[in-house]
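Every protein chain except one is present and positioned as in the full complex.
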Amino acid sequence: MELYHNITINHYLVLAAVLFGMGALGILFRRNAIIMFMCIELMLNAVNISLVAFSKMWNHTDAQVFVFFIMVVAAAEVAVGLAILMMLYRNTHSTDTSVLNKLKF
Amino acid sequence: MEKLVTLIPLFPLAGFLFITFLGKGLSKNFIGGIGSGAIFLSFVVSILVFTTQMHGAHPTVVKAFDWITAGTFDIDISFLVDPLSAIYLLFITGVGFLIHLYSIGYMHDDEGFNRFIAYLNLFVFFMLILILGDSYLTMFVGWEGVGLCSFMLIGFWYKDMKNNDAAKKAFIVNRIGDLGLILGMCLLFAYTGTLRYDELFISERAIGGLPTEVATAIGILLFIGAMGKSAQIPLHTWLPDAMAGPTPVSALIHAATMVTAGIYMVARSSNLYAMTESAGDLIMWAGILTSLLGATIALTQNDIKKVLAYSTVSQLGLMFVALGMGAYSTAVFHVITHAFFKALLFLGSGSVIHGMGGEQDIRRMGGLKKHMRTTHLTFLIGTIAIAGIFPFAGFFSKDQIIAVAFEENKLMFLLSLVVSACTAFYMFRLYFLTFHGKFRGTHEQEHHLHESPAVMTLPLVVLAVLSVVGGFIGLPHAVGESMHMHWHWLDHYLDGTVVMPALHMDLNTELMLMGLATIIAVGGIYLAWLKYSKRGELALEDKDITSATHKLMLNKYWFDELYNAIIRKPVDAISKALGSFIEPKIVDGLVEGTGAATDAAGGKLRLLQSGSLFFYILAFVVGLIALLLYI
Partner (left out) sequence: MLSEYAFWFLSFVAVFSAAGMIFSKNPVYSVLSLIITFFAVAGHYFLLGAQFLAAVHIIVYAGAIMVLFLYVIMMLNLNKLEEEKRSLWSKSLSVAAGGILMLVLLAAVQRTDELNSIAAGEFNAAMGQTKNLGNVLYREFLLPFELASVLFLGAMVGAVYLSKKELA
């Protein structure tokens, strides 16, 4: 179905999938906690894009409200996450997650 | 006016909650006042509710709240106000109030005073639910509730192991009966789809479609429930042991109210029992056997409360005889009069025990009439009432049962006369041994002897008055008509609520029966007087008893020993076998094996928890891929 001139819902879904996959790849590839955080934001945004595209497709605002709430949660998550990161840095003087391997039996 | 009915159980519940949660540190008189005041308020409301049923039955269902709602299936707690429940309400709250009042005096020096009053309140609450419930299910809630309270109150003095055993026995024996009741309810629901009295018996007559065999089965199962609660053979053994509880408990629960719940239930189901002959026969035979058994055992007992307990068993048996013969209103009549005089006798015995400083053996009493005038007089009235002497309450109700038996079944008639004679004999034996002759207790006890305080004697007096006049609510038919007095009021009152037997008796037969019953009763009294008062004989010490029948009766026909041998011992043996083989080998093996397996698996699995974030995320992503591929 065309959302607008020549662009269909599939285009947007592909875009979302690519961005999501890149986010996942980034999380796997990098060990720096800040970068990993940013990758998570990227993945959330990928999902948001698909939601807004669906909203357009169905002519319904519920999906947009959903996006709104995802933003809310993302903001809260970043606030707490970065605070944890600060703590982490204070204790280990590093933002490398590979030092965080104490949580094992 | 009927709407007020929801208030009736609320007062005792409020009393219970108040005393339980806020009662600490308040004075005993205040707590007692709260407890009895709650019941008194219920009593007042009960009178108001009762007036709505006075002039013709006017059944009303008052919905209290939704209980279970699931789709189209919903159960609400509703109260049914009709003549039967109204009259039960009246005597339960009335007698209950008097017994609460009495308890204030009786339990005054007990450290568990608050707990006692709270339990009594809770009991009355459940009893009212039992009576007021508009369906078998609601009734069952109350049924179990009173069982629980009975358990707690029998074992009230829990420091003595004997009392706890008695409480457990009552609870367990009642469970057997309750199983029957549950099965009966299930069967009824399976066939009719409802448990509401209204839909079952009146508006939709849902029981109309029941095959006779099913009706019989339901009737028998329900009766098994009644057997447990109302102490009928073979489930009667708990009631005498239940006397381990404080005396007001014996009076309220194990004489006046709870044990008559079985009679209430059968009377409530009268439409069902009218459909089946054989269930009625079973009830009748169980009733008369119980009655004979109770009466003969009571002849030999020496514990003042045990005599009364077996007397209760016997009287309950008579009520079931009436039920079995289809005379439901007659049974209800006897329930009411019995509540008056048996509560009176128990409270009187409590007063005696109180005065004797805890002594319950009548062989250690005697000559108490000089010391306890009010108690003596009221106890005498109760004794005459239960023996069945005109015009005391017991006369009318017992005479009605005998009259019905005369019409229906001559064998029952003869046996009930035997019971009647025994009743008169053992009650007067008790009376003479307790109040006449010389004092046989210790010197210390004699010194201590005193009349009970007014708060205890007042209920005695009120109950004594009721025991005298209570019979007039049900004058015999023929006699009443010949005197142009429409005073066989109870039958009219209950007409339409329970099924009425068709009794056609002319005046002469009725008078003849009344005369016969009186002669029998007087004969029993005379014998007792001759033996225990004129000749001054005393009850034998246990070791002096030689006659085999006497021993048999004294030991309650060895029912307890029989149950021990055929039920408890095998169960014990099986348990032992299971305990020594199945438990350690199979059950423990399974349990410990599960534990060991989990432990081993955990030991391996924990290696996966490497602590490396990278590994976790990788596993997560791989899992996600697998999931998406699967879809």
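Each chain gets a letter, A and B, in the order it is written, and its residues are counted from 1.
What we mean here is this: a contact is a pair of C-beta atoms (placed from the backbone, for glycine too) under 8 Å apart; a residue touches a chain by one contact, two chains touch by 3 or more.
In this text the structure is predicted, and so the values were computed from the model without any measurement.
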Residues belonging to chain B that touch the chain removed from view: 614, 618, 621-622, 624-625, 628-629, 631
Positions on chain A where the hidden chain makes contact: 1-15, 17-26, 28-32, 34-35, 37-39, 41-42, 45, 48-49, 52-53, 55-62, 64-65, 67-69, 71-80, 82-87, 89-91, 94-96, 98
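Heads up, the rule we're going with is that only the chains that are shown with their structure count from here on.
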Geometric centre distance via CA averages, chain B-chain A, whole Å: 71
Sites on chain A touched by chain B in the complex: 24, 27-28, 31, 97-98, 100-105
Touching residues on chain B, where the partner in the complex is chain A: 606, 609-614, 617-618, 621
